[in-house]
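After this line comes chain A, so read on.
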Amino acid sequence: GGSSGSTSSSDGSIRVALNNTNDSLAVVVAQQQGFFTKHGIKDVKTTTLNDITLVPSLLNKQYDLGFSVAPIMLRASSSGVPLVAVSGNNGDSPEDQSVQIFVRPDITDVKQLKGKRIGSPTLTGNINISTKAWLSSNGVDPAAEQFVQVPTPNMIDELKAGQVDAVEVINPFISVGKQAGMHSLGDPERALSPNYLGGTYWIASKDWTSANPKLADGFKAALQDAAQWIKANNDQAYTALAGYTKVTAEQAKKSPLGEFTTEVSQDDLKIWGDAMKKFGGFNGTVDYSKLVYTGAK
Partner candidate 1 sequence: MPRKTRKSGVAPLRGLLPLALLLVLWQVIGDSSSTFFPPPAAWFSQTWELTSGGALLDGLLATLETFVVSLVAATVIGAVLGLLIGRVPLAERLLGPILEYFRFLPGVALVPLAVLLVGYTESMKLYVVVFGALWPVLLQVRQSAKAADVILSDVASTLRLGKFAAFRKIHLPAIVPGLLLGVKIAAPLTLVLVLVVEISTQVSGLGKLMETAQQNFQSAQVYGLVVVVGLVALVINMLVSAAEGFLLRYRPEH
Partner candidate 2 sequence: MTVEATAPATDTADAFSCSKLFVEYRTRDKVLRVLEDVGFSCAQGEFLSILGPSGTGKTTLLRILAGLLTPGQGSSVRFRGQEITGPPTGVGIVFQNYAASLLQWRTVERNVALGLEGRTSKSERDERVREALELVGLADRGSDYPWQLSGGMQQRVQIARSLVMRPEVLLMDEPFGALDAMTKAQLQDELLKVAAVTGATVVFVTHDIDEAVYLSDRVLVLAGKPATVGRELRIDLPRPRDQVATKELPAYLAARHRVYEALRAESEAQAETQSGSGAQ
């Protein structure tokens, strides 16, 4: 179960909320390979969370760090929740196509998606924003689409059943879908920026980073080590992935691991913010500079 609420973690340990996809690999690897210990963190407790209760749990100090995405962070921050991105996560890699738009067999072109029903994992999430930008850049007005929320594992079936016309799929379901003969119209992620746009972060509350800058730095450094290790030990990394996502090793190998980065770019966040304003009905104000953890002074 979740560890109890408001104990402070000045004892040198950290509690991290993961998610259940490839995104959390670096943290798992860092833990397994002892990188956290190496960077002065005594003990790491990890929990896999299902949903967006992460922000409340950071506020009430149940967790110190957690996996999140740009839109959540920006929205929370504009509502006055003091959050910072301690570390980035996904980095640039040309072969990595971690989001795909699968469509019904009779749809072969983006233009055909006009006015269709599209399944998205979270209507306010980064993937949906990217998809809208992608549609828009292909001349399809996203405002005319009907977006519905579909849990990722159900996307393929719903597409088969014809209940949706297109879905926004992430790994490992991309490989599952390809196996099942689904066809994709491409990756919407680069529609927002010609460069790869990191959208996932390890975030913490500002209170925690100010109280524990050493731990925050250590966390980031450990992830840096993990990123390098993953590059060098691809096979072992897949084993680790299979371990915590509980998919079979065989299944895990079908999705590319991509690159990991600890960089947090203020510019990237701003691109997200602008896209959210344009496509996500977002109208808050955000001080981007305050969102980035800059390390212990």
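Observations on the structure shown:
Going forward, contacts are C-beta pairs under 8 Å (C-beta built on N, C-alpha and C of every residue); 3 or more make two chains touch, one makes a residue touch a chain; residues count from 1.
Selection rule, in plain terms: all candidates are chains of the complex that A comes from, given by their letters.
Just so it is clear, the structure is predicted and the values come from calculations on it, not from any experiment.
Contact annotation for this complex: of the listed candidates 1 or 2, chain A touches only 1. Only residues 52, 55-56, 59, 72, 75-76, 78-81, 117, 122-124, 146, 148-151, 154, 157-158, 161-164, 282 of chain A touch candidate 1 when the two sit together in their complex.
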